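Every protein chain but one is kept in place in this view of the complex.
Right after this comes chain A.
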Amino acid sequence: MELLTHKSESGPEIVVLQDPTAFTTSLGWFVDTGARDEQPGVAGVSHFLEHMVFKGTERRTAAEVNRELDHLGAHSNAYTSEDSTVFYASVLPECQAHAVDLLTDIMQPLLREEDFETERQVVLEEIAMYDDQPPYGAFEKASELFFGEHPLATRVLGSSETVADMTVSQMHEYHRGRYTKDNMFLIASGKVDMSQLIEHVSKVSENWPAESQPRVNLPANYHSGSAVIERESRHQHYEVQMWPGLSRNDPRRYALRMLCTILADDTGSRLFWELIDTGRAETAAIWPQFFGDCGCLAGYLCCAPEDATENSKIIQRVLAETLRNGVTEKELGLARNKVSSSLILSDEKPSNRLFAVGQAWLNRRSYEPLDVVLARYAAVTPEDVMQVAAETLGREPVVVQVVGTQD
């Protein structure tokens, strides 16, 4: 496999992880924009725009976009997070030219008023759907408490109010400011024709806006605190916790992932043996969320309402013991094997490699091959793990619980 990059003065950067032996080609536009880049009045515009991108361009109607994607046999989709928006498709190699043309064309959508109104209803349905799903807004609430006034507190979907009030001109303005040549990266993996890719992207992106509005980078000032969400229909207890974490470029991120694997992986971890194996909880997990300039550790407990207090105490005890006594070489070895194997298996598919390259490029403008990543995990020591444990779990978390109205 070979990493190829191309950056001309007039076009967006292209990055390809070439594998001539692959059966398929995966392509994606990785846009360095997300909920954190939104003004408070338009919370949810990044995600709403992600929907609108499929609604037609000067060259294609919305129906044509959908038909062409399907005609390519494409496994395609898009997602929006706090700090990125990604559009991708996996196709057979012979479809590369058509797929690149289509994916690149839709990056400049028309944003027609009529489509905007219909899609607004779809987004409102999506908000209603997520609002019905356990743990019922607890993660969003935890982020709001944890990040306070920081833009990372913004809900990715926005709220039904902000989506209902949004105008198409506000979306136009956001699009002009963020979907720019310096803020977008065409990533590809698998069997790729690089020269064809460069030619296509250069041509189609010729008239795109060049420079983005800069991202507001406020220092994150972590908060602690607690909140309770009441739900009428609820059979399980849900609890979300949030601790300070690390930024996604922090060299200690490998140690942090080892810590989470040892503590709270879904099998064979300390919380697994205490809470899952014993049937005390359905889920007890802790995982890192990385952002460009900061990060957090998210914790999630789901269990019977009558066991909630006891289970919370168990989690506190396990964390306190870890902070006090550290982790063992044996635990570290098991976690390393588990993480390494998972990375190796995932790396078999070009579609998975696409996201590894894309996220690395958004974050660091560089990509570490799998063997380098595995070596980073191999180098983590129990002391490294303890150091990140003290910096993260050693601090007061935010806690959000979902309780029944009858409680």
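Side notes on the structure shown:
Heads up, the rule we're going with is that contacts are C-beta pairs under 8 Å (C-beta built on N, C-alpha and C of every residue); 3 or more make two chains touch, one makes a residue touch a chain; residues count from 1.
The definition used in the following text is that contacts and distances are computed from a predicted model.
Between the listed names "Branched-chain amino acid ABC transporter permease", "MioC protein", "Peptidase M16 inactive domain protein" or "Anti-sigma factor antagonist", the UniProt record for the complex's undisplayed chain reads "Peptidase M16 inactive domain protein". Only one of A:Arg252, A:Lys349 or A:Arg376 touches the absent chain when the whole complex is considered: A:Lys349. Residue A:Gln236 is the one among A:Gln18, A:Ser81, A:Gln236 or A:Asn249 that touches the chain not shown.
Residues of chain A that touch the chain left out of the display are 21-24, 54, 62-63, 65-67, 69-73, 75-76, 90-92, 117-126, 128-129, 131-134, 232-236, 267-268, 273, 276-282, 302-304, 333-334, 337-338, 340-342, 344-345, 348-351.
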